[in-house]
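Yeah, one chain of the complex is gone here, protein chain that is, but the others are all in their spots.
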Amino acid sequence: MSETTVNQLSAKDFKSDQEVRWCPGCGDHAVLNAVQKALSEIGIPREKIAFISGIGCSSRFPYYMNTYGFHGIHGRASAIASGVKVANPDLSVWQITGDGDALAIGGNHFIHVVRRNIDINIILFNNEIYGLTKGQYSPTSQKGIVTKTSPFGTVEEPFSVGELVIGAKGKFFARTLDSNVSLSAQIYVEAARHKGTSVIEVLQNCVIFNDGIHEVVAGKEIRDERTIILKHGEPMIFGKNNDMGLVLEGLKLKVVKLGENGITEKNILVHNAFESNPGIQYMLANMKYPEYPVALGVIRSVPGATYESDLAAQIEDVKKSTKIKSMDDLLNSGSVWKVE
Amino acid sequence: MSETTVNQLSAKDFKSDQEVRWCPGCGDHAVLNAVQKALSEIGIPREKIAFISGIGCSSRFPYYMNTYGFHGIHGRASAIASGVKVANPDLSVWQITGDGDALAIGGNHFIHVVRRNIDINIILFNNEIYGLTKGQYSPTSQKGIVTKTSPFGTVEEPFSVGELVIGAKGKFFARTLDSNVSLSAQIYVEAARHKGTSVIEVLQNCVIFNDGIHEVVAGKEIRDERTIILKHGEPMIFGKNNDMGLVLEGLKLKVVKLGENGITEKNILVHNAFESNPGIQYMLANMKYPEYPVALGVIRSVPGATYESDLAAQIEDVKKSTKIKSMDDLLNSGSVWKVE
Amino acid sequence: MTKRSKVIEKEEVVIRFSGDSGDGMQLTGTLFSDTAALYGNDISTFPDYPAEIRAPQGTVGGVSGFQVHLGHSEINTPGDFSDVLVAMNPAAIKANAKWIKPGGTIILDKDNFTQKNLEKAGYSRDPIAEENLENYNIIPAPITSMVKESLKDLGLDMKTVTRTKNMFALGMVYWLFDRKLKYTEQYFDKKFGKKPEVAQANKIVLRAGYYYAETIEALTPVIRVSPAPISKGTYRNICGNAATAWGIIAAAEKAGLTVFIGSYPITPATGILEELAARKDMGVKSFQAEDEIAGICTALGASFAGHLGVTSTSGPGLALKSEAIGLAVMTELPLVIIDVQRGGPSTGLPTKTEQADLMQALYGRNGECPVVVIAASTPSDCFHFAFEAARIALEHMTPVLLLTDSYLANGSEPWKIPVMQDLPSIKPPYADTVEIPFMPYKRDKEKLVRKWAIPGTPGLEHRIGGLEKTAKGTVSYIPENHELMVNLRAEKVARVAAGIPDLELFGPESGDLLIAGWGGSYGYLLTAARELQSEGYKVSLANFNYINPMPGNVRDVFSRFRSIVVCELNMGQFANYLRMNYQEFRYEQLNKVQGLPFTVNEIKEKCINILEGN
Partner (left out) sequence: MTKRSKVIEKEEVVIRFSGDSGDGMQLTGTLFSDTAALYGNDISTFPDYPAEIRAPQGTVGGVSGFQVHLGHSEINTPGDFSDVLVAMNPAAIKANAKWIKPGGTIILDKDNFTQKNLEKAGYSRDPIAEENLENYNIIPAPITSMVKESLKDLGLDMKTVTRTKNMFALGMVYWLFDRKLKYTEQYFDKKFGKKPEVAQANKIVLRAGYYYAETIEALTPVIRVSPAPISKGTYRNICGNAATAWGIIAAAEKAGLTVFIGSYPITPATGILEELAARKDMGVKSFQAEDEIAGICTALGASFAGHLGVTSTSGPGLALKSEAIGLAVMTELPLVIIDVQRGGPSTGLPTKTEQADLMQALYGRNGECPVVVIAASTPSDCFHFAFEAARIALEHMTPVLLLTDSYLANGSEPWKIPVMQDLPSIKPPYADTVEIPFMPYKRDKEKLVRKWAIPGTPGLEHRIGGLEKTAKGTVSYIPENHELMVNLRAEKVARVAAGIPDLELFGPESGDLLIAGWGGSYGYLLTAARELQSEGYKVSLANFNYINPMPGNVRDVFSRFRSIVVCELNMGQFANYLRMNYQEFRYEQLNKVQGLPFTVNEIKEKCINILEGN
């Protein structure tokens, strides 16, 4: 899993000849960089990669990648990508989607691709707004937010992406910040290596319609204090001085300070992304500032059978045992009779 | 919450003049009885009740109820019901849906109605099959099942209804057996009284296309041993002799026997359906036989603001403070000028 | 097996098996058809079961029927009126009384004509009297009690016993038509291999029925239908849905591709998905999607990835696929979309037949969004047109919409099995790696078709999508480019016409009346045309299979007839489509929207009416 093929391609080789049209300052630019960086590490040749997207600002992504690409229709990226991957399991398939594209109109395909565990890497750009249509609230917008379609504030609670993914039987969930290119690239590499659907939520800034929405945790100054980067097998420690940690108190997580009340690294929870029972991962995915730091990194990564390989195996099995080897065989199988 | 209006209507008064067309022996008959029984207890007059459904065997339900009814199109019951309830919050709105209707084609509307917490009571008939179209697997069918569209067994993991509901921010989730009419009726009463979306999963038998699929836990002989009926505030005890219980071991639930290893009722977990942190409820909803008994009863019931009342309140607020009281006012508001 | 006094040779005969949903009428009908086909008759069948949910036992709503039309000349429809009706209960009489030929034969299970059952069916006393059937050939048989009697020594449970009732009736019909029991008995042995007592019971009862018929003399005259003089070859029975599925697989084999079907179950199209799901032996990848939109989108994704993408559905599902069909048009990927039409609008009459999705197929999308539309006309030629749909999709890089209908999907007929070698080869326009940089929307001059670059091929990396693009694949809002592309997409579809056959005429090259129809009404229209021709009228039939684009000779054909009548199971959609395309002709219309096929008589009446200038 951890070996990489030697790869001659650099991040630059994944850039297409199209002008990047996102607004200056949009978080999408950084995501593009991180993905190109990750691909250069993963070492799959360009022609074996397909980027599939829906509609939204973020969904323009495939145009900027010098790989195979399919800019779909709104909300259907998961379905198109499922078709691509099941048809050709050899391809490395990446789905690019927004919070509207994946969770509003595309919510059904999203939960189903996750349930089926098709080996697709889904990068979900969560700017908590519909960017492309110029600023309406989305299913991840915080309750009460004033937008063009909620001039008096919304009256609905948002989804939490991680919670929904786990609720839909998700086996891989990670979270990152648009601005943290190296963390992001690392996560994309892990996602690519994971067999099964990987969902990566990117907290992405829309400078035009929802500027600074993640700033409270993502701001350069504060992010070390307000986020925690989880790594499998490592204790859950965070803070500028690495002096904060997470422990379990009863059934709840709790933030503690190392050194206080006799707490040492030994008391701190160790992250287990591979645990299939989602209990703690669920709580981790759901941590919210200010009570908790927001969890980044790979929160859950559980192996499991994938749809496309089980299907391929089933077909191989049937083919081995059948007497029908060709269309002529099929046509002449069962009850037939001759007229002479 | 617990007072009922005195109500003259009996279960029979809720029967419509239409012949019930489900197969003899279908679990749907019992659900119909239980609902009619519950309504006679709830005490809302017939004209204030609307049954909304999608398409499927179960979705024929509204025809058999002498209330307002809308037999919709496949998968859209949640959306239609949302419109009904938001338009007229005075109505008691019941959505009838199948595992295909709610979780295949209707999955998106389903997770969104749950997220919005619109006060609708959703009865989800889970027979783990598409009944009406004569027996194809559904998103709740067990992996490997052989059906008309999976002659070699399915290759996909099913949703667990409770897990998905909680993952979608669900605040009320209950489970019952078609055959247990009195438990079911009780649950329907509780669901009706709960403000917000209530999802009730009914383990329902399709005698024709998936006969006996729930029998392993629902069979009359064994159900006391293999299911547990949860009641808020009561210890989690089950078994024919009420001698089995659930305890927490680390972060996991465990089945214990009372009287063995010094375990008494005091050690047993007490069910808290009102706890908003879904941790334990999540595990309860997910318990599977043979490791655990399957949980029945109201597993989660957490109060929360409903979409329709927040919206109504917002409209009242705006109306109070606005100078625009009529269309003429609106037409003449803002920049206007006179030509004389 | 026995000697009989009179044997009438009939040209053709229609038999209808009718009973409660639980009575096994579909199986009975199928077994009968198989036997007839093996005997060499030409046949056409029409299963007609009730709404998807089982209605209460014994009511008219719960009646399930299966009609078989057999003959020794060519048979094109399952027939309008039946010569023989098997009625397992009073409701079956109620449902079918008006569809029995005057003087026809009715076999009924008189044990089931209880007071309660009569009431359930809506009769107060004797159905035969109430329906004025006294002069018909009524054969009341105590089927239930005789079945019990025949099996009393076998020690079977009551359910198994009563389940064999239909075989008693079948035995009677076999006797009536002088058929061998062999094939059916073999079926029992195979089906109940692990339960020999059940196989045994069925055989006993089948024979009991056969013998019972023989015993009571009432049955004469016996009807005998000699084999149809059909051309040499190997034959099988096939229904429309299976033929459709097989046509797709055959095309994939010819093109060297794998089939990917993304689909969501819906009556009456589910059979296609079910058959393809069973065809893992042929390497088919079937994907039961979460809904129709995912069905088409997964199929389109698979096409992008280099498979033959297919999606199947019925009217409401086609409506849901509308938006994605637009994406297929824009991305110019091969895709076969199958719509098995049923009664509409909305959920409508899900188990009944209709031809009312034509306009939706042609225009049900935003923008100028042309697709190829073709329609099959018999159960077995669903194979041919599914093959054609795939061929056109692959060679012209376009979505193709294939229309069949409930009547074709469920109906079956004997079919001369094709030999794969005789089918045309299919050559998709694969992109060549010498053409780097690859231009996704560069077209060949002749067909205006773009090239197909399969992901995985080094050097052909490219991006496509639903926004308007230039030939290079760059998103473009340039007005002139948009108009150019709109025209090119339309012209590309129009040029498919160059590869399709001329419209065929059944009957004289010119005359007084042209019957124009399309798709599944073919059998009825042809029978009507033939009968009119034999009655001396100058009538021909033109049944359209290629709807967009249309064959090149349509204008020419139309101009050779004094009148044209367009017959279809809708309110006139094809007639209107003809008005748009061939405005210079006047079109009479015959329309029916009852969830049922035409009857030959309806067609003839309308034609004679026109011919006689009324």
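Labels A, B and C are assigned to the chains in the order they are written; within every chain, residues are numbered from 1.
Definition applied: contacts are C-beta pairs under 8 Å (C-beta built on N, C-alpha and C of every residue); 3 or more make two chains touch, one makes a residue touch a chain.
What you are looking at is a predicted structure, and each value in this text was computed from that prediction instead of being measured.
S.K.: Give the labels of the shown chains that the missing chain contacts, considering the complete complex.
M.R.: Contacts of the omitted chain with visible chains: A, B, C.
S.K.: Tell me which of B:Gly27, B:Gly72 or B:Gly135 is the one touching the absent chain.
M.R.: Result: among the candidates, B:Gly72 touches the missing chain.
S.K.: Sort through A:Met65, A:Val86, A:Val113 or A:Leu132 and give me the one touching the missing partner chain.
M.R.: The one listed residue touching the chain not shown is A:Leu132.
S.K.: Considering the complete complex, identify which of C:Pro334, C:Pro428, C:Gly465 or C:Gly517 is in touch with the unshown chain.
M.R.: Considering the complete complex, C:Gly465 is the one touching the chain left out.
S.K.: Among C:Thr234, C:Ser322 or C:Thr457, which residue is in contact with the omitted chain in the full complex?
M.R.: C:Ser322
S.K.: Please identify, in ascending order, the residues of chain A that touch the omitted chain?
M.R.: These residues touch the chain not displayed: 19-24, 55, 57, 60, 73-75, 104-105, 107, 130, 132-134, 136-137, 139, 148-152, 208.
S.K.: For chain C, which residues reach the chain that was dropped from this view?
M.R.: Those residues of chain C that touch the unshown chain are 50-51, 61, 314-316, 318-320, 322-323, 326-327, 329-330, 341, 343-352, 354, 356-357, 359-360, 362-369, 465-468, 475, 477, 479-480, 482-483, 486-487, 489-490, 570-571, 576, 579-580, 583, 586, 592-596.
S.K.: On chain B, what residues meet the omitted chain?
M.R.: So the residues of chain B touching the unseen chain are 16, 18, 45-48, 50, 52, 55, 62-63, 65-73, 76, 78-88, 90-91, 108-109, 112, 311, 314-315, 318-319, 322, 324-328, 330-332, 334-340.
Going forward, only the chains that are shown with their structure count from here on.
S.K.: Can you give the whole-Å distance between the Cα centres of chain A and chain C?
M.R.: The answer is 45 Å.
S.K.: Between chain B and chain C, what distance separates the C-alpha centroids? Give it in angstrom.
M.R.: The separation of the two C-alpha centroids amounts to 40 Å.
S.K.: Between chain A and chain B, what's the gap in Å when you average each chain's C-alpha atoms?
M.R.: 30
S.K.: For chain A, give me the residues that contact two or more of the other chains.
M.R.: Within chain A, the residues that touch at least two other chains are 108, 112, 311, 314, 318.
S.K.: Among the residues of chain C, which ones contact at least 2 other chains?
M.R.: 280, 290-291, in rising order.
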